[in-house]
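Left out: one protein chain. Kept in place: all the others.
Chain lettering (A, B and C) follows the sequence in which the chains are written, and residue indices restart at 1 in each chain.
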Amino acid sequence: MYSFRNDYSEGAHPKVIEALTATNLIQTCGYGLDDYCKEAADLIRHQCAAPQADVHFLVGGTQTNLIVINSFLESYECVIAAHTGHVNVHETGAIEATGHKVCTAYSPDGKVTPQMVEAVVAANTTEHMVLPRMVYISDTTEIGTIYTKAELQALRACCDKLGLYLYLDGARLASALTAEGSDLTLADLAALTDAFTIGGTKNGLLFGEAVILTNDLPKAHFRWHMKQRGAMLAKGRLLGIQFKALMSDDLFFEVGRHANANAVYLRDGMTELGYDFPTASPSNQQFPVLPNSVILKLQDLGYAFETDHVVDDTHTCVRFVTSWATPKAAVEQLLKDLAAC
Amino acid sequence: MYSFRNDYSEGAHPKVIEALTATNLIQTCGYGLDDYCKEAADLIRHQCAAPQADVHFLVGGTQTNLIVINSFLESYECVIAAHTGHVNVHETGAIEATGHKVCTAYSPDGKVTPQMVEAVVAANTTEHMVLPRMVYISDTTEIGTIYTKAELQALRACCDKLGLYLYLDGARLASALTAEGSDLTLADLAALTDAFTIGGTKNGLLFGEAVILTNDLPKAHFRWHMKQRGAMLAKGRLLGIQFKALMSDDLFFEVGRHANANAVYLRDGMTELGYDFPTASPSNQQFPVLPNSVILKLQDLGYAFETDHVVDDTHTCVRFVTSWATPKAAVEQLLKDLAAC
Amino acid sequence: MYSFRNDYSEGAHPKVIEALTATNLIQTCGYGLDDYCKEAADLIRHQCAAPQADVHFLVGGTQTNLIVINSFLESYECVIAAHTGHVNVHETGAIEATGHKVCTAYSPDGKVTPQMVEAVVAANTTEHMVLPRMVYISDTTEIGTIYTKAELQALRACCDKLGLYLYLDGARLASALTAEGSDLTLADLAALTDAFTIGGTKNGLLFGEAVILTNDLPKAHFRWHMKQRGAMLAKGRLLGIQFKALMSDDLFFEVGRHANANAVYLRDGMTELGYDFPTASPSNQQFPVLPNSVILKLQDLGYAFETDHVVDDTHTCVRFVTSWATPKAAVEQLLKDLAAC
Partner (left out) sequence: MYSFRNDYSEGAHPKVIEALTATNLIQTCGYGLDDYCKEAADLIRHQCAAPQADVHFLVGGTQTNLIVINSFLESYECVIAAHTGHVNVHETGAIEATGHKVCTAYSPDGKVTPQMVEAVVAANTTEHMVLPRMVYISDTTEIGTIYTKAELQALRACCDKLGLYLYLDGARLASALTAEGSDLTLADLAALTDAFTIGGTKNGLLFGEAVILTNDLPKAHFRWHMKQRGAMLAKGRLLGIQFKALMSDDLFFEVGRHANANAVYLRDGMTELGYDFPTASPSNQQFPVLPNSVILKLQDLGYAFETDHVVDDTHTCVRFVTSWATPKAAVEQLLKDLAAC
């Protein structure tokens, strides 16, 4: 049975594998200074309408978050995040390991609002407290919700008012930008954030996150930060080759749309079967509440998916994730099997 | 013209690419908990004759060094290295960024001796100084030399006497173990060190370092260390698949032998042409002294290689590196071109 | 007018000044290895009924917290605290600057309960999250409440069950142990915690915190931790001399009782005048809610005290602190002035 555990259960999109194979024996210099990286960066700058932006390619998400955040912050400065934020919950204290506190605000839908930011700033006013200096958001959020352009503009205005940087973690950005109700573009992100990432790992690459720096502050020495944290890939070309393929021929968005289409199909099918989704998600992560008995039956059938949280003695909220690789037939079969539960 | 700049100028050995392609659409769980990683770890344990060892797969060398070293050391403890050691010179202070001092000893041949270790320990005796607790060595060293079994046994005895851990960075281990004069085996390394690595990046993989932990200390929570430093690859399977291919059918050693054969051919040919090698290297890095005029001619011909250090006003010591991908014909052509200089 | 801003507005208790003056020209060795430190440590061990405990003397509270916590924790481990905990709010991210996350639980009365601890542990279960390993509590808490013996025993049992260390920050310990309703002794603290501190700064010394380590783990190299963080006082004798004076002739408790008596007198007087105390405090910090108009009048009269939080548009919760130096007459005058407001 198909695994809906996550969006990195397979290798890479066939076009990415092809690109890696085709270039395998070509010699390049190392550490991301090759032409593939330059071309991929140019493609990204072009699609972001951000000719002045710096683009760097890193391997993974936690690595990227700790480096970007640390590259902006002074020792005594902290980053603000939703309590559900990846940097707060699922990175084993990676940000703190670089010396920075993550100050959190409770967020029912995984999104950060100006009100939350203002409350954290208002509570940290003297040298006895950390100095809030950056807002971390993720799009899609960890629970599948997405930001609208108006929401992002409001956050930008709030950050400008309070002297904060705005950083957007785009690990699932393709899903976010192609989701129902999305009105954001790559160019919007480049215009409204100080830095953001375009996630590859969860969108068809073997691995890879592109960092787009629009704020000048960390530009000059970002590669020093990368190297110091062990994030400079010797064969950096691998990232350039993959991102060049991903950002060409609409592949980035095509992959996002494919994942979303299957997720929405799954969501709507489950809704018809009477299952509830406590948080409305238009993206490739869906969180239905299932009776524990149903969960056991699906697992017996060989389905894989993750548990999110216990709802009550007999119900659990679980997570189904779709990706570039999810066949529509797998979702159809799941719905059929669910109907028979 | 061929680039002798390093041993990571190409992608991966064809067998590795094949393995990645063949498994691309198979679903596995993430973060290195898949069966490919298990099989690769079992192969390594078997070849190391170390059934109790823990094996982890990481992406790059600096990342691996900072995690392994930090997983052994308390805050106030330091690691001892040759002044030429990679952790001292070429990792942008990655070890210090985890809070640990690198205490160095001057080493003319890049190797650490018991005498050097004893001197550092003797100089750090109270709580006003860092506490030496680990010895870092690399094999091959950064200047191409290799350790003999007797040398490694002497270091082990010294470490036992002084209560130190011994860690061997095997970024170029295949070249070391298959070099002229080598009498070390993977099993020797597992028996004589507390931790060592088997480098993949410089030996035919796209990327990847295997960490072999024989000392129990860091075993229980090594994955926490990995995740905190951003070193847990989401599609960890990529490391398992590659290392499974590398450790099967003698490929690891075959690749090392191929690189060494070409390096020795290059060295002997240059020696015949009258060029000097200040440090005798039996491995895949060769450091001849060339007249600057010759260097310019080679560069004009399109050869790529790195400068190591200035010898005098008219001579420079340079580095030529061979790999699994170096064709013998490329070396022959180089020697021909050199002879014509 | 008297300042009720804090319990460190004056210098030191006269007996402490005398001790410093009397010993001023005696030569001792440095760094806390002198006889005064030994005698003070012996006095503390004796009063704690903990002959095996290690005792160290440090200068300040934040310094002490960051060193003690880091001396117990591995890189990936975190400390649990109340959301009001000093280490979470008022140390400018000092714990995070040593690399450790502070995981918090919401606590209405500033105390940590086993339920809170269990909830944090239950939420951090894999290598993608930090590993909870220590509970931080303060007694008195930051809002003046104190722990009972039963509460501390319950926390100890919880920590034992979950494999956690228990650390008690005793910056205001004298006030806690001598407060109404306290049934804890120094010996109880030594028996029930892995480490705790006896605060001097807020209890009549010029400065100084004594750390009592009952758990063996950090004993061997605690002085390395101290030195590395800049916490080893050259003239360590100053700490020994002061703590020797403080722990002799009941001075430690006498000072606590004096501060508490004035605080309770102030509290009861204000209560009679109709003012409300949202959190009941038996110790030397009192948090009444005052009309803003009254606050302004008191400030006009020259009284100093800190604002805690806004209650509504016309009321603010403020903090009055008493100490060894607070004259009863100053409290009487304050109550008289308040009555006239």
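Things worth noting here:
Just so we're on the same page, a contact is a pair of C-beta atoms (placed from the backbone, for glycine too) under 8 Å apart; a residue touches a chain by one contact, two chains touch by 3 or more.
A quick note: this is a predicted structure, and the numbers were derived from the prediction, not measured.
Contact with the chain that does not appear here is found for just one residue of C:Ala94, C:Cys158, C:Leu246 or C:Leu266, C:Ala94. Only one of C:Thr21, C:Gln115 or C:Thr307 touches the chain withheld from this view, namely C:Thr21.
In the complete complex, the residue from C:Leu206, C:Ala245, C:Ala263 or C:Cys317 that touches the missing chain is C:Leu206. Within the complete assembly, B:Ala97 is the residue of B:Ala97, B:Val135, B:Leu189 or B:Val289 that touches the hidden chain. Looking at subunit B, the residues touching the absent chain are 75-76, 78, 89-93, 96-97, 99-102, 127-130. Listed here are the subunit A residues that touch the chain not shown: 70-71, 74-76, 98-99, 127-128, 130-131, 221, 223-228, 232. For subunit C, the residues touching the chain absent from view are 2-3, 5-6, 8-12, 14, 17, 20-21, 23-30, 59-67, 91-94, 97, 201-202, 206-207, 224, 227-235, 237-238, 304, 325.
To be clear about the criterion, only the chains that are shown with their structure count from here on.
Overlaying subunit A onto subunit C using CA atoms gives a rotation of 180 degrees, to the nearest 5. At the subunit A-subunit B interface, residue numbers used by both copies make up over half of all numbers present, so the two copies contact each other through mostly the same positions. Contact of a single residue of subunit C with at least two other chains is seen at positions 75-76, 99, 127-128, 130.
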